[in-house]
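Shown here: the complex without one of its protein chains, the others still in place.
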């Protein structure tokens, strides 16, 4: 059931100059959340800004008994709403609606899982990583950023048993270049009959590159797309993504209902890239 | 010169369930302020609310060397803007434009001064009291509120040498009833040739009652009126007060320029009370 | 105490829209609530006065390319382009579910021609579960000079009269605010036999990204909705209330019980909530509670007694732009 919680901010931890993690007391969302789902957050009680903002559910936090009690959001400060979520103080409150959207489909062994993250596209992979590891699936996180210090939570993934393959554009950590480089090597190292599930989230050009790379190896990718969303509930038709249907015809589907996770092979990338 | 200062909040002290005092670092306003003048405060950086709010300059605060460095505002929480000013935290900032408006005319000895305050109408009398005492003028503050705990800063006035005459509607402190009771007694105790200057600020019906009472004793009152003000600068014509001119004709004058202090005998009270 | 309690139970929120009785005056506005079914997990559709579904043509439509919305101060622009599944798929895929969920369903009907309005309405009339049709007669084509139905009095008259002849359902034209005198459109609608009028649709508007010097919407122009427009919409409802006797469904920026009451007091028999669904989708229970509370505090038994109750005795408008 979708709930709207006036959630107390339990912690607001700054990770870098632009990234912070907000922990929100939202047991009813934490309990239901599946990897890749999102929440719609109201960053202000006033009409500035008017609309909510979509955020992937980053972590599901449990109390000592294992009961889910809170979720966290990985927030990148880029505009008016994300700045309000950067500034919010512990004990403050934010309205949080969810869980929403079509989740990732976690794969089981013997298949292997490749999660490919660019920047704040890391957000959906904490819960997905947890789910995959819990299934015993061998999981690698390919993770790229501009600079080394923008590679966040790598420890978190490593301690859980996720293999890391990092890349930075300035070469300060991992591969010097784009995240597609280590991914290319890993894909090349598998034979085509090795079952590998690919998941990607990040800037649209990066997801497009991942899809083209994967397609070259005959593989599909579950991508989590990030269009502007007005409502997150299927109400407004603002969030549409061009998809090719079975007949090969292009049409617009609502990303908040049919997504945010799509099979990359269905997405009409030419249109999406504009 | 009128200045607009992005003033740091140096302190926010709650005095009761609805009253607080905000100290704002605003040396250029503090230096110029005269008793009865006001500032226009922007309680929010967003468009909610859109307009500034007028506030009497409550105290002028000086550093140890006697240089004015800050002003304080006595804020009564009644709506959206005053609630924001109730909530603002020290180190926060509020835009503060001033000093504005026509001040009180402080009287010199041998004249005596009666300041009559109702509720938050106390605000202009701290600076006026200071000015009067500095001139050696014998000064009484007639001050009414609903309940005793709503009589604020009485100590402050007493230590400066202002005589207090209090009244509460529930009788918990001072006269049981309206502030006009002790005022009536004091006026009756003076002969008409005793020079007494009257100053009043409070709810319109209260100021009207003070004026009628004073007029019965052949005296005028300097009243500080509190209409809704859109700009405080004479730009919008929202703040008009009906005044009778020398010819006896009623016309509207801008309270932010011609006031907020008016001679009560000029005010067309019937119209003002609506 | 006993009296107060008895009184409490008597508060009557129902709204009469022609032959249609709504259990309360709160309607989800077209285009802001999908086809209703999307909200079934979060909102009890049966608790609403009605659900007005997204505008439907005869056939499916893809709508405009994104970006389709942009925020503005206390408002938003949209240019969705009336993406939709067409009336046939709607009656097949969603109407049964709406019926099962107990929703009172109003369908927002679109057309590129007079015939299309009639055709869509006929399809809806043939299926059970449609409570009324709302005719979206807001300037369809501003490029060709627009002013076809919504911006011309004869156009508005013809659509209503023709659709009225084709159906037994209540017919509710939805008026555009982008006209000089909206009340004249309400009057024409009443003359043409409309059971009620809805107003307002969105205000034609534009936003430009100064850095790229391109419009922020793919469609260049969009419709402004949300709290920003409320004072204009309230004025229009008030003007129409003086012009017609048929019920008015008022909307434009409603985001609280107080806002809804403002429209009702201005003259609306029922109200629609659009943009607020986006930022407060669970608003409905709060609205009902706030309105009930208001009626109790003011000792008003029937919401309908409040309709158009604004007191303007002292109305002497000379110059208003001042």
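List of remarks:
The chains carry the letters A, B and C, assigned in the order they are written, with residues numbered from 1 in each.
Here is the rule we use: a residue touches a chain if its C-beta (ideal position, glycine included) is under 8 Å from a C-beta of that chain, and two chains touch if they have at least 3 such contacts.
Model, not experiment: these values are computed from the prediction.
Touch with the chain that is not drawn comes from one residue among C:199, C:265 or C:287, which is C:265.
One of B:14, B:147, B:212 or B:251 touches the chain omitted from the figure, and that residue is B:251.
With the whole complex as reference, residues 1-4, 42, 47-52, 97, 227-228, 230-231, 233-240, 251-252, 257, 271, 274 of chain B touch the missing chain.
On the side of chain C, touch with the chain left out of the figure occurs at residues 31, 55, 63-64, 72-75, 77-83, 110, 136, 138-143, 147, 151, 176, 178-180, 201-208, 210, 212-215, 218-224, 226-232, 234-235, 238, 253, 258, 261-262, 265-266, 294, 309-312, 314-322.
Operating definition for what follows: only the chains that are shown with their structure count from here on.
With centres set at the average Cα position, the gap from chain B to chain C is 48 Å. Spacing of chain A relative to chain C, judged by their CA centroids, is 36 angstrom. Centre-to-centre spacing of chain A and chain B amounts to 56 Å, using the average Cα coordinate of each chain.
For chain B, residues that reach two or more other chains under the stated contact definition are 47-48.
Across the assembly, chain C contributes residues 73-74 that each touch 2 or more other chains.
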